[in-house]
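Omission of a single protein chain aside, the complex is shown with its protein chains in their original locations.
Naming follows writing order (A and B), and every chain is counted from residue 1.
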Amino acid sequence: MKVYLKILSFLTPLIALAISFGLTTFILILIDRDPVETFTLMFDYGTTGKSIISILNRSIPLYISAVAVAVGFKMGMFNIGVEGQYILGALIAAQVGAVLILPRPLHVLTIFIVAAVVSGIWAGISGYLKVKKGVHEVISTIMLNYIGAGIVAYLLANIFFEKDEDNSLKVPQTNYLSESGQLPPLNNILGLEELPNLNSFIVGAVFVGIFYYWLVWKTSLGFDLRATGLNPVAAKFSGADPNKLIVLAMLISGGIAGLVGMSNLVGYFHRYTIDFPTGLGFAGITVALLGRNHPVGMALGALLISFLERSSQILDLNNIPKEIERIMQGIVILVVVVSYEVVRRYILTQEVKLASRMVDKDE
Amino acid sequence: MSNFLNFIKDNKEKTFFIFILFWLLVIAQIETYSQLTTSGTFAATMRLAIPILLAGLGGIFSERSGVVNIGLEGMMIMGTWFGAWAAWLYGPWWGVAAGIFGGLIFGLIHAIATVSFQVDHIVSGVAINILAAGTARFFSVVAYANESQGGATQSPRISGEISSFSLPFLSGGTFLGNETSDLLRNLEDLNLFFISDISGLLGGLTRDISYLSFIALSLVPICMWVLWSTPFGLQLRSVGEFPVGSESLGINVYLMKYIGVTLSGAFSGLAGAYLVIESSGIYRENQTGGRGFIALASVIFGNWRPTGVLMGSGLFGYADALQLRSEESVHGLLLLISIVLLALSVYLLFNKKSRNGAISLLMAFGFGIWFLNSTSVPNEFVYFTPHITTLVVLSFASQRLRMPKSVGQPYKKGEGG
Partner (left out) sequence: MNTAISIENISKSFPGVLANDSVSFDITSGTIHAIVGENGAGKSTLMKILYGMQKPDNGILKINGDIAKFQSPKDAIASGIGMVHQHFMLADNLTVWENIVLGIDGSNLSKIKRSKYIPEISDLSKKYSLPIDVNLTIDDLGVGEKQRVEILKVLYRGANILILDEPTAVLVPQEVEELFENLKNLVSQGVTILFISHKLDEVMEIADRISVMRGGQHVGTVNKEEASKKILAEMMIGKDLPTPPNRETMISSENCLQLKDLNGEPSLGKIPFEDINLEIKKGEICGIAGVEGNGQRELSEAILGLYPVESGQIFLEDIEITKLSTRERRLTGISFIPEDRQSQGLVVESNLIENIILGKQSSNTYSSRFRNVLFKNASKNSKDVVENYDVKTPSVQTLALALSGGNQQKFVVGREIDGKPRFLLASQPTRGVDIGAQALIWDKLKDARDMGLGVLLISADLDELLGLSDKLYVIYEGKLVKQLEPKEATPEQLGSYMTGLGI
């Protein structure tokens, strides 16, 4: 690829972001707020030490969720069901973790594995339905989101609930994980005692990113996945079995989705409660699209979204609706998908032109 | 007798359907489950089905023109927001108009992305949903936060309501200014097998019908007419099937797709407005609750036809209505499922499909035991009945459905010469 095309490809997200900021500015002017003031406030607040920790903590599940989505995307499948997969995985893992008593590394590891397996199976249903019954994965994963949410609600209300002190009321939450099932924050190790807790599962997120990169770009299986995503026919002729890959991709994607809730489970709440964050599955789609399924791109995307979410918190105090961030997210995502597609096509045609020109010169 | 058997053989699906209805009727005779067929249940069914129906009709226009629209949900959200906003400020009919407009704008955005820029349809749809949710939240803060009852996630109560009517003589409507009899109600109260149940159904569908519901229902035949009896409909359907051929006959493929997708936005917007104006009276965040997705599913298993969507949305509406009106009657459905599965297993075993037959039999017993050992179905399970129904129906139907051939595929102008 020519250098300038590489630069263009690299710049696309920035161009898209610039357009989005332009549109947001326009909206701010419409509601009679000062855009410069808004962005300055956001930037100043978002770059404080406290905020940075918060942004990092928020990015962890977002990033993992994006990776889960991206595994599907890479082979042309849409796992819209990360949402249902991770909450179900987190709940079961929380319950198992609360019941088990194991030495620390093993305890935490067991919790991770349970979450990954439960979520993986939940996603695998969609793979099975696609291969055996011809149900499109978009519909089935969406439906499984609702079903998963219902099951979680049922389990919390009827089976995994906790009795309150006088044993009269059922509180819809699991018991606390014992000490051995919790991960302490990283602050002591990094010497950040005066700042809020930095969730140590950030290490897990980094591993997930590395695993994703290794799996998709470095292994034979990843090769099959990518080839199927780009040209299913050629992949089939090369010996890749599409049905097997569909199920496998959903299992892997779901397995990763299972880890989405882990930073909050083992590093923060230490139990599954009704306050457990939801919506991370959908946010993961945003991040995956934003980061073009690239391990580093998605990390930046997760940080960006977290930054917007965190830094907008200051706006309300200054009589600017903080929800401007929600609309910004929406605009960013739409502008990004359109501009990526436009640039992708442009680069492909340029590549063809360049190659034919260089070959002509040779002759 | 052999005639009867032959009829069954030739109309397996119809027979199956009639079988289910029959047992539904039987179960409804039990006092506890009488809510299964009352006019109140059917009236609620209609009210809950119409939003899905409307978005589904929109989905048909989009998919028939070849564009997958999972953004129906987002377009519906815009319908709820704009519908509530205008209804609150100016009255319900303005709300209807504004809801349509809000959905239409988002339909147009989806069209621009998928048709002109050839963004993947599902990616664009997901983006539309995210944008819609964000926009609605932001608008709410701007418009409602300082109003009494309003806030970041809900609007003030809308003003006024859309008037309604009943059929004269049959359901107690007025005729030339005089009140008339409510024949269906009388029949329903007699508690006669079948007759009272049918009267419940008809009564529910003809008593206190709001004009908006009437318009929504009449859109079914109108859509059928537009799609199958006009040159426009013909062109729209050809574009989703074989755009290369259409273009070779001088049809403007892009224009058709634009119209189809934008219309789907308008329909979803209307669906959202209906939800606000007829069901809740206010805008609430997450009010659509995935109805856009269910609408898309009903497009699929309605085989991309308005009547199919009507059936699908009716089914969901019914499940929803039971959940809302009478939890104990949902319990009766367990018995129904058990009976149906039992019949299915007998059928399968007779046809030497022993594995599926055994599974079916096992499930029949499972539901039977569940039925006998409980008095109600947990709320949370009832809540996802529509979704699980979608999955089950699609699992059985997907391979027999006939989708528009080029749906979901990007089309670039000029491929048809």
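Note that contacts are C-beta pairs under 8 Å (C-beta built on N, C-alpha and C of every residue); 3 or more make two chains touch, one makes a residue touch a chain.
The structure displayed is predicted, hence computed values, not measured ones.
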Could you tell me which displayed chains border the chain that was left out of the figure? A, B
Consider the whole complex, including the chain that is not shown, and state which of B:F17, B:F175, B:Y211 or B:F232 touches that chain. B:F232
In the whole complex, of A:V171, A:L221, A:L300 or A:V342, the residue touching the missing chain would be A:L221
Give the residue, chosen from B:L249, B:A358, B:L372 or B:V392, that touches the chain omitted from the document. B:L249
Looking at A:L11, A:I189 or A:A234, which residue reaches the missing chain? A:A234
Where chain B meets the chain that is not shown, the residues are 226, 229-238, 241-242, 244-246, 248-252, 255-256, 402, 404-405, 417
Would you write out the residues of chain A that touch the absent chain, in ascending order? 1, 218-224, 226-227, 230-231, 233-241, 348, 351-352, 354-356, 358-359, 362-363
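Everything below uses one rule, namely that only the chains that are shown with their structure count from here on.
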Nearest whole angstrom, what separates the Cα centre of chain A from the Cα centre of chain B? 31
Listed in rising order, the residues of chain A that touch chain B in the complex are 27, 31, 78, 80, 129, 133-136, 138-140, 142-147, 149-151, 153-154, 157-158, 282, 285-286, 289, 321-324, 326-331, 333-334, 337-338, 341-342, 345
What does chain B use to touch chain A in their complex? 70, 109, 113, 117-120, 122-124, 126-135, 137-138, 140-142, 145, 152, 290, 293, 296-297, 300, 378, 380-381, 383-384, 387-388, 390-391, 394-396, 398-399
